[in-house]
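Every protein chain of the complex appears in place save one, which is left out.
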Amino acid sequence: MVIILKQSASEARIRDLIQWIESQNLRTHISSGDYATIIGIIGDTSRLDEELLSSLDIVDGVKRVSEPYKSSNRKFHPMDSIIEVGEEKIGGGHFAMIAGPCSVESREQIITVAKSVKAAGATMLRGGAFKPRTSPYDFQGLKADGIDLLLEAKRETGLPIVTEIMNANHLPLFEDVDVIQVGARNMQNFELLKELGKTQKPILIKRGLANTIKELLMSAEYVMAGGNSNVILCERGIRTFETATRNTLDLSAVTVLHELTHLPVVVDPSHATGVARYVKPMALAAAACGADGLIIEVHNDPARALCDGPQSLRPEQFEDVAEAVRQIRTIVCPQQ
Amino acid sequence: MVIILKQSASEARIRDLIQWIESQNLRTHISSGDYATIIGIIGDTSRLDEELLSSLDIVDGVKRVSEPYKSSNRKFHPMDSIIEVGEEKIGGGHFAMIAGPCSVESREQIITVAKSVKAAGATMLRGGAFKPRTSPYDFQGLKADGIDLLLEAKRETGLPIVTEIMNANHLPLFEDVDVIQVGARNMQNFELLKELGKTQKPILIKRGLANTIKELLMSAEYVMAGGNSNVILCERGIRTFETATRNTLDLSAVTVLHELTHLPVVVDPSHATGVARYVKPMALAAAACGADGLIIEVHNDPARALCDGPQSLRPEQFEDVAEAVRQIRTIVCPQQ
Amino acid sequence: MVIILKQSASEARIRDLIQWIESQNLRTHISSGDYATIIGIIGDTSRLDEELLSSLDIVDGVKRVSEPYKSSNRKFHPMDSIIEVGEEKIGGGHFAMIAGPCSVESREQIITVAKSVKAAGATMLRGGAFKPRTSPYDFQGLKADGIDLLLEAKRETGLPIVTEIMNANHLPLFEDVDVIQVGARNMQNFELLKELGKTQKPILIKRGLANTIKELLMSAEYVMAGGNSNVILCERGIRTFETATRNTLDLSAVTVLHELTHLPVVVDPSHATGVARYVKPMALAAAACGADGLIIEVHNDPARALCDGPQSLRPEQFEDVAEAVRQIRTIVCPQQ
Partner (left out) sequence: MVIILKQSASEARIRDLIQWIESQNLRTHISSGDYATIIGIIGDTSRLDEELLSSLDIVDGVKRVSEPYKSSNRKFHPMDSIIEVGEEKIGGGHFAMIAGPCSVESREQIITVAKSVKAAGATMLRGGAFKPRTSPYDFQGLKADGIDLLLEAKRETGLPIVTEIMNANHLPLFEDVDVIQVGARNMQNFELLKELGKTQKPILIKRGLANTIKELLMSAEYVMAGGNSNVILCERGIRTFETATRNTLDLSAVTVLHELTHLPVVVDPSHATGVARYVKPMALAAAACGADGLIIEVHNDPARALCDGPQSLRPEQFEDVAEAVRQIRTIVCPQQ
């Protein structure tokens, strides 16, 4: 880390600052020039608060030479991480096609959808059992029963299952779940992330609506710092002024993340756009820019389409998307 | 709720929709004109998902005639709520001046700050014991010990205490805390909100960085639906493209909230701006537009200023702010 | 347009409103129900100010049944528009590959780049002669000389040229320019748009940093209302809180625009990301979601790379992108 001091900074204040830095078990290296005085800091600066230092009145600016994320940093782990999910893999050229309904609603529904998405090319089954809803008066999911039904669908189809957790106290229910999802609203629920770091389950972390790419990495870091390196990141749209889509899908995040981290990155075009007819073009775009997987909502019963999300595809639409994605991938990753 | 149908909507699809609505225990009223067909829905529509209905391909638009928030809605409770906190009150003309350090660091620190903010006019003491930090490597607070020290400061000064909870499992530690704060990152941690709804403690909910005013009300609704009507709302800045301040303080939210809800609204200018010298003007502006209180960070030990947040005031600065706020309030609320 | 009135609206106020609407040469149709009174408005409501009506205290909400954009609306022109640019075409399956340097700097530079991008597959040459710069102290372009040099490059290579206008008074200089670009900062410079509407030149309008998709269409409408239907739209990133890329490329805008309008939509991944190594993945993603063209910055002289934008590709990199884009297009538009 490098601190650039203001020209007006007094000797005494500079001395205080250096003393404080060194009290944090760091070494300093001072360089004075005509233009500015600079303090270089040597050691593990990940615990130093950049914002705090920037705001000191004698400081003109602060630049990190090293990033505050360690375990997820590609610098220290240049090869792509490959996360194993049952017999499936994700990352390092392995593409995950995760599909299923927004919410688990009944035994028949989840098993029918599971079979049809499997036939259409899905490699994992998603489905919400615990549902975070803006309103306390909205349907909150089938909860434990929803997980039981997902597990039944897994036994029937062999598809690994992905489902969201909202409360660390529910962890015992997730024992046979293959991938535990942390929703966008809980991306900075650090207490939950810490508990998930104590497991060895693959954890899929969705980017929060107003969270930067670096904050997403810091949330991954919470899980990894606990000893669980099985983290999958998910871009699902950020909140902007545009209202034509539910959120604004930030596909450049896929590219930026691939540069900064070795973790796999999947994209959720269903929640990002909120509109079924935009899912296919955004799924193809995600595949074209190198995403390691997709999460797509699929419903099965046209008569009940009303209750499924407006962003859900029918199985035959999903099959069409899956086929086009496969073709895009032959161009983007020809060797795989 | 009113649904405006597209001119192209077929009779059969319209019939399906009406049938589904009526299956939700709601009555409908159809009105067909040259311009459009409209379905009026009568009954408790708070459970209907507006976004879902909007996205149906036969629907041109949906308008709620009633808001989805009930308990917090001023329509059903025209008088300002007054929340009692120990012997202090907030709302309905009662102004809360909440001050204290970012984090509780030591017995000496919290008691010294508590005494000095009390002398300067604070009516409650704030201080972080559990600290949500973006990085797992940053200081996470003194936790249970921090709460003990806050309670000691309360005994010494008589000031009620306000401190943040991050995990419902910690609730037993908050038994003697006067106001439990839900941080911006947990504003949509619905599991936590539900647990707080089972208590009778005043709950101060901070607006999330990317959350709308209506979503803040829906989070209040989670607490109130559980039976706890002691909710205080807090505007603390939203995330925008502007980087000159840490966040963008949205003071019009104070005015909008006063129109929509009877709950008191406080403003946190310290976290919103992130810069100590912007705290006074923003505190005065908040008082001028009718806020029911302020939360201001104050540190005490100039020699340790480095470790306090760059947004913290010294006690004498806080005293100056408190005095100016009192004067502003004589103009804005002359009768109180 | 449909106006939903509040239940509290008095007869007299409703009568006033109806009278006023009818004074605007529109007919009304009233429908009163238990739930709400609704005014349907028949006639050309594009001149009615939706925001104004929404804010009347007797109005609960307003819904447009028809969009305020007419000439650009796909409803009235279902087939894709194909814009002719010299012998090239764009839209309706014709893909434009526009490449060139950020600024025209010298005769040698622009001719060398023109030749190399042509060889690499470009169908048009871009280059800035008039440069909008945030700072008055920055290089503002070669201006008229820059346009002369672009025309020379056009004569040498046959490539049609695309360059930005900042002032309608400069129009005479653009007589031989093939496509006139309106930059993001001038998207709502309505005086400029009106003047461009009087020409028959293809006009490429870049989306403003904080402008919605609908506002972009309204700006196209300014040109088209003047009689010039040769409009090309360009997505180039919007301003959000994320700072990892210069702007956030909103690729869903391509899909939304294709639904709302018949005009061609191109994407500028160079300005959107601001980073050369992100250009290829974003170009492929744009092609995969159906964009009608790309605008890519290419510089030629490695020794002078410093002065070119950090987002510029070298010719051989551009060639690689162009080839991959062609392959993606064989999947997305197999028939072309």
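The chains carry the letters A, B and C, assigned in the order they are written, with residues numbered from 1 in each.
Convention: contacts are C-beta pairs under 8 Å (C-beta built on N, C-alpha and C of every residue); 3 or more make two chains touch, one makes a residue touch a chain.
Fair warning: this is a prediction, and the values are worked out from it, not measured in the lab.
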Residue among C:56, C:82 or C:171 touching the omitted chain: C:56
Sole contact to the chain not displayed, among A:17, A:41 or A:325: A:41
Hidden-chain contact residue, picked from the options C:151, C:171 or C:209: C:209
Where the unshown chain meets subunit B, residue by residue: 210, 212-214, 238, 240-245, 248-256, 259, 272-273, 277-278, 281-282, 284-290, 324, 327-328, 331-332
Hidden partner interface residues of subunit C, rising order: 16-17, 20, 46-47, 49, 51-52, 54-56, 68, 70, 132-139, 166-169, 185-186, 188-191, 194, 208-210, 215, 218, 221-222, 225-226, 238-239, 246, 274-275, 306-307, 309-311
Interface residues of subunit A (partner: the chain not displayed): 2, 4, 7, 29, 31, 33-36, 38, 40-42, 60-61, 63-65, 239-241, 243
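Assume only the chains that are shown with their structure count from here on.
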Distance from subunit C to subunit A - Cα centre to Cα centre, in angstrom: 31
Gap in Å, rounded to a whole number, between the CA centres of subunit C and subunit B: 40
Distance between the centres, which are taken as Cα means, of subunit B and subunit A, whole angstrom: 27
Where subunit C touches two or more other chains at once, by residue number: 240-241, 243
